[in-house]
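Have a look at the structure below before the remarks.
Missing here: one protein chain of the complex. Every other protein chain is in place.
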Amino acid sequence: MDFELSPELVQLRDRVAAFIRDEVIPAENGAGDIQVLRDKARQAGIYGPQLPAEYGGLGLGTVAMCVLFEQAGRSLLGPLALHCAAPDEGNMHLLSLYATPEQRERYLRPLVEGKIRSCFAMTEPPPGAGSDPTMLLTRATRVDGGWEINGRKWFATGAEGSAFAIAMVISDPSVPAHKGVSMFLVPTDAPGFRLIRSVPTMGGHGGPGGHGEIDFDHLRVPDSAILGKLGDGFKMAQVRLTPARLTHCMRWMGVAQRSLDIAMAYAREREAFGKKLAQHQSIQWMIADSEIELHASRLMVMQAAWKHERGDDIRHESSICKVFVAEAVNRIIDRAVQICGALGVSTDTPLEHFYREARAFRIYDGPSEVHRMVIARNVLRSKG
Amino acid sequence: MDFELSPELVQLRDRVAAFIRDEVIPAENGAGDIQVLRDKARQAGIYGPQLPAEYGGLGLGTVAMCVLFEQAGRSLLGPLALHCAAPDEGNMHLLSLYATPEQRERYLRPLVEGKIRSCFAMTEPPPGAGSDPTMLLTRATRVDGGWEINGRKWFATGAEGSAFAIAMVISDPSVPAHKGVSMFLVPTDAPGFRLIRSVPTMGGHGGPGGHGEIDFDHLRVPDSAILGKLGDGFKMAQVRLTPARLTHCMRWMGVAQRSLDIAMAYAREREAFGKKLAQHQSIQWMIADSEIELHASRLMVMQAAWKHERGDDIRHESSICKVFVAEAVNRIIDRAVQICGALGVSTDTPLEHFYREARAFRIYDGPSEVHRMVIARNVLRSKG
Amino acid sequence: MDFELSPELVQLRDRVAAFIRDEVIPAENGAGDIQVLRDKARQAGIYGPQLPAEYGGLGLGTVAMCVLFEQAGRSLLGPLALHCAAPDEGNMHLLSLYATPEQRERYLRPLVEGKIRSCFAMTEPPPGAGSDPTMLLTRATRVDGGWEINGRKWFATGAEGSAFAIAMVISDPSVPAHKGVSMFLVPTDAPGFRLIRSVPTMGGHGGPGGHGEIDFDHLRVPDSAILGKLGDGFKMAQVRLTPARLTHCMRWMGVAQRSLDIAMAYAREREAFGKKLAQHQSIQWMIADSEIELHASRLMVMQAAWKHERGDDIRHESSICKVFVAEAVNRIIDRAVQICGALGVSTDTPLEHFYREARAFRIYDGPSEVHRMVIARNVLRSKG
Partner (left out) sequence: MDFELSPELVQLRDRVAAFIRDEVIPAENGAGDIQVLRDKARQAGIYGPQLPAEYGGLGLGTVAMCVLFEQAGRSLLGPLALHCAAPDEGNMHLLSLYATPEQRERYLRPLVEGKIRSCFAMTEPPPGAGSDPTMLLTRATRVDGGWEINGRKWFATGAEGSAFAIAMVISDPSVPAHKGVSMFLVPTDAPGFRLIRSVPTMGGHGGPGGHGEIDFDHLRVPDSAILGKLGDGFKMAQVRLTPARLTHCMRWMGVAQRSLDIAMAYAREREAFGKKLAQHQSIQWMIADSEIELHASRLMVMQAAWKHERGDDIRHESSICKVFVAEAVNRIIDRAVQICGALGVSTDTPLEHFYREARAFRIYDGPSEVHRMVIARNVLRSKG
């Protein structure tokens, strides 16, 4: 066993941390231009930690990615600046694994280069597929020269202004969902692609492009729009989502760690009842519990990342990380708000934004309830 | 012992409930005009539950008030429509107890009639008085013909557009705070009264007028601006805040009950994994826990209201209610969001707004931490 | 609404409190002779709060009963001393409602007079009826001159040394359980009644007679052994259990309140890190939370008791009380142990016994899981 990060990774991590501190956080409240930040990130040699080297990225493995993502996550702008934000990050990962050479040129290259944005259209409004992906209603029917897609999606993050969507669609209703669903690459300017709205949420947006509600209305695509193999949609979704849970966790832990840091800085200065807040046990308890949970979160995600990098199946570990980290991050931010009191609910610190934005993390990529069900079934099947 | 509400009160409660359902909730998303709603409330005979009958209110006692406030609270507009929203509600209560006849005519009457709004300026930004009221820095100095006030306040809810503020100010720094603080009635158009900004918060505003940050800059007021007795500021603040905690609790319980109702309606319809959400134990658990907490909350607040109406000291009970209800309300809304999933974080239901708005309730009127300290001291002093 | 106890009840409550303090608690560690304590209780005029006056009891209603049971519950011996301990208390209640004159003379009178003890044989070891009462396996078959009972029961509290059992038995397997189960009065000296053992538990015993595991082996009883009407077993069990949950709650709240008192007495004296434990916020938090939960528990049980006394259906409220109070009592005792540290896990205080004994309260009379399911279903059916 060895819990040590390589010296190169430590150095890289510290470089990302410095970049976030010196370049990104100061740009938070202004009209932060992402392109400017990306140029600076390129100059700093930290652009695209997860991107293939051939596309100008750092080509890092899962472990190093996760370490850097936490640092990038200290600002909600950080992952955008390093071009490792959802959903583009996961979509690029998917395309790099499954896209044909043509699909690469058309979609992956400009996406990697930051010239276009993308979205992932899986979730459907009721009565379609929410936490239960087998309830998918959107359907592609064979037509002359390709497929016709009909259905409704929502919470397609980044949809507004994106160049294309990766859409999860039933291509064969006669077989179970895990064999009859496929992924299609759908240009957003195709006739029949209609962005109904960006669904307003408690978090604001959390990135460019909002959370789109999309109508596929007799939308036609050729066979070449299929990503990967016909019928492999569920399998590929797992390939996309399993590591994506880890990178989500690490980005959010950056937010949580920063929240704790903000609260501690306040607690060291602010007085009440005759001493600094930091000297009150009720405040100390919140700080200690947040530290404990950050420590546990970090170890669990790193272990899963290490296992993923080895090529092992990490669905069980990734479910565990998702439940624990999503709930811990929400508690940690909540405690930071409480420590800061009135200041904490004001926009004078980023805590209130973090609080609103993080709430959805307990829901997307599988709500806690679904992962607990999965974890229990795994354990009941295999242990004891 | 008798836990039954009088038939008259039950009838009145149901009338408020119907009004909120039929008039107020439909007005939530439109450009709800409060004056129109208030006129309708007057016609429905439910306007001003807590206002003296001589001013056109219902003149109800604490118990009946609390019962109606829960129903009014089902919409964030409800208390405004019935003219029983904070801070005007508490300010009218204070003025009705302590104002001189002149102060009544100048401030109370137009306030009761809804012609003007008011704010309460107690909380100060760091390093001033936050959860520890003895750290007050704003100060009134004796000058020829009255007082000169200097200092900074924030989170003066409703400040923007209000006609006057009730300001907590040190009038005698040579004695301890509980004897040296006074309340002043300060017109907002007085020279030296400067509204710096409405502090943006995670909740939005929660009512007209925002949460003002105010600068008192060599502001001069005459002796007649003193409310009640010089030096009685802390005593009067207790008189204002103690029942205000109960009415806050009941308004928030209306929000919590409505959140649960919204979540249950969704859970009865939405399917996942082969059955309705309502048939999944994980959802049932959330519903059961919310029901339990609402039941406990209601009984605790009603008991304190009954005791208050009898004239007994309820500081201990009101601290207990404040901690329990504020934390329960936040959990109940949180569970409702979780049950509704993606819908819950969207603005398609009011849940996300409730979630943001309710967070501050664990902080204002004494954060949970201060009340726990107070409760423990009470118990340690008196029992066992 | 009126939350006040009558002066007579207050006086009676204080008399019970004094009796427990002066007579019962001092007898806890010695060879406490229950008969001696019962004689003293009779002299003090507090014997049998719930027993009919004609049998020498106080004949109190549910509200008064609950108030006194909390005081009696401050010692695990208290309910025995006042003859209001489970299971005799519930069994006497059942017999007083359903027993024939002959059954009264044979079973109820000597039970009330404390000459015999009884047990209630409902729960069965796996695969029989545990938390799901419809899984009952014990069966009575019609035979010449009566019935033959076969089956296995366990956790029949008080079985060892008891004179008779009230047994829940399937009398008609052709109909659903709620119509085909009956109660039989079974003398423990009948041939075929075999006490296999008193099941040792973490709590020790919690009263005389242990938790019996019983074999009914071709046990024969006449028709006159049926209690109430044939097939009414489930209905009568509800009549027994619904108020029994309240009285359990109140007895356990006595234990919880005493635990808090013991912990506070210790916290006031014991020093650590330069001040009394009672001055540390971490200790204050535990005290405050326990006080809050006791307050909520008391109000909820009293409301249900009041409603029961009026003759209303309280199944919903009694489920709510059972979940909340059972869990709160366990937390309160746990905190008391923690406050007392090493002393708390030693037998030098009764806390460790309370801790062990109270654990089962979250399981018997319906585990928390079953009541949450019931509460959710009630709410989903009726509200919103």
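Each chain carries a letter (A, B and C) given by its place in the written order, and its residues are counted from 1.
Following the convention adopted for this analysis, contacts are C-beta pairs under 8 Å (C-beta built on N, C-alpha and C of every residue); 3 or more make two chains touch, one makes a residue touch a chain.
Keep in mind the model is a prediction, meaning the values are calculated, not measured.
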Sole contact to the chain not displayed, among A:L68, A:V199, A:M302 or A:A358: A:M302
Residue of A:A18, A:V36, A:V143 or A:A265 in touch with the missing chain, whole complex considered: A:A265
Touch criterion as defined above, residue of A:M236, A:I320 or A:V337 at the omitted chain: A:I320
Residues in chain A touching the chain absent from view: 1-5, 63, 260-262, 264-265, 267-268, 278, 281, 283-285, 287-289, 291-292, 295-296, 299-300, 302-303, 306-307, 317, 320, 323-324, 371-373, 375-377, 379-380, 383-384
Absent chain, residues of chain C that touch it: 123, 125-127, 130-132, 135, 154-155, 199-203, 211, 269-273, 280, 282-283, 337-338, 341-348, 352-353, 355-356, 359-360, 362-364, 367-369, 372-373
Touch residues of chain B, complete complex, unshown partner: 280-282, 285
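By definition in this document, only the chains that are shown with their structure count from here on.
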Of all other chains, the one whose Cα centre sits farthest from chain C: A
Copies chain B and chain C - rotation angle from C-alpha fit, nearest 5 degrees: 180
Chain centre separation (chain A, chain C; CA means) in Å: 52
Centre-to-centre distance between chain B and chain A (centres being mean Cα positions), rounded to whole Å: 38
Chain C, residues touching no fewer than two other chains: 281, 285
